[in-house]
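Only a single protein chain was left out; the remaining protein chains are all shown in position.
This part shows subunit A:
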Amino acid sequence: MTPTRRKPPRVGDGPIIRRVLIGATLFFGAILVLAPLIVIAVEAFSQGLKVYAATIAHPDTGHAIYLTVATALIAVPANTAFGLAAAWAITKFDFWGRRVLLVVIEIPFSISPIVAGVAYLFVYGLQGLFGPMLESADIKILFALPGIVLASMFVTAPFVARELIPLMQAQGRDLEEAATSLGASGWRIFFSVTLPNVKWALLYGVVLCNARVMGEFGAVSVVSGNIRGQTNTLPLHIELLYHDYQAAGAFAAASILATLAVVTILAKVGLERRGAGRRPALGSAAKEQNTGTRT
């Protein structure tokens, strides 16, 4: 037997089934995933560079970009701090209700963004719990930046915590306990021991969280009030242009978010090479090393 034939072909390694499967998945993948990305680029420039530049330079687009970035600058750090705190509490300590807390953190992930938006109306809206109180104190939360930020924080609440918790659970408490016994303070342990061990997973969560915050549509569309040039984030601005029959403009604005999506994916691939984004429960370290040396 020649060394090249040492391994028997595995299931599905026949040339026909192989070609059919690769061909079919690539075909549907191109239709469903690749084509939307291409059509955005084509439509954005369909009326020429001038219309594209005019849309991007329009004050309403500028304001939408500003509002989207401002929302991300508040919501993402808040979410990061929450994710770190939640992961520390849940993985370094045992307390009553720990499992319930884990489930509650995951809730926003399975709830329709519209439900989130409606729910926020019933807290801060005029018909809501605090609405009349806020109105008399002249504090605006809905139809303004705070509402948009809060709704974004709801939909992304699990993003950072969900990357950190499985990893920190797998890493255990030994290192932190050793550091404590050597006299390190809590913050020192956190910054010198815990954080370096989870930095890629943390960054991974932050990148995904940012993409979702900047792209959130449903929840923000309920709480923002859609006031042009005032409470329109970039996704809402795209909807407005699209329904105004300014398709080229809508796609020009969409191209900004599509670029963000591509950058997010590139960052994700880069971080995955550093081991982030893998659930430790599902793949053993030894196997990961094996595939790592082969590719």
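The definition used in the following text is that contacts are C-beta pairs under 8 Å (C-beta built on N, C-alpha and C of every residue); 3 or more make two chains touch, one makes a residue touch a chain; residues count from 1.
Methods note: contacts and distances are computed from a predicted model.
The listed choices are "Sulfate transport system permease protein CysT", "Amidohydrolase", "L-beta-lysine 5,6-aminomutase alpha subunit" or "Sarcosine oxidase subunit gamma"; the UniProt protein name belonging to the chain that is not shown reads "Sulfate transport system permease protein CysT". Touching the chain that is not shown, out of A:Leu134, A:Ile148 or A:Ile238: A:Ile238 (per the contact rule at the top). Of the listed residues A:Leu134, A:Leu167 or A:Ala250, the one in contact with the hidden chain in the full complex is A:Ala250. Listed for subunit A, the residues touching the missing chain in the whole complex are 8, 10-14, 17-18, 21-22, 24-26, 28-29, 31-37, 39-40, 43, 78, 81-82, 84-86, 88-90, 92-95, 101, 103-108, 110-116, 118-123, 125, 127-129, 150, 153-154, 157, 173, 176-177, 180-181, 185-186, 189-190, 208, 211, 214-218, 221-222, 234-236, 238-239, 242, 247, 250-251, 254, 257-258, 260-262, 264-266, 268-269, 278-279, 281-284, 287, 291.
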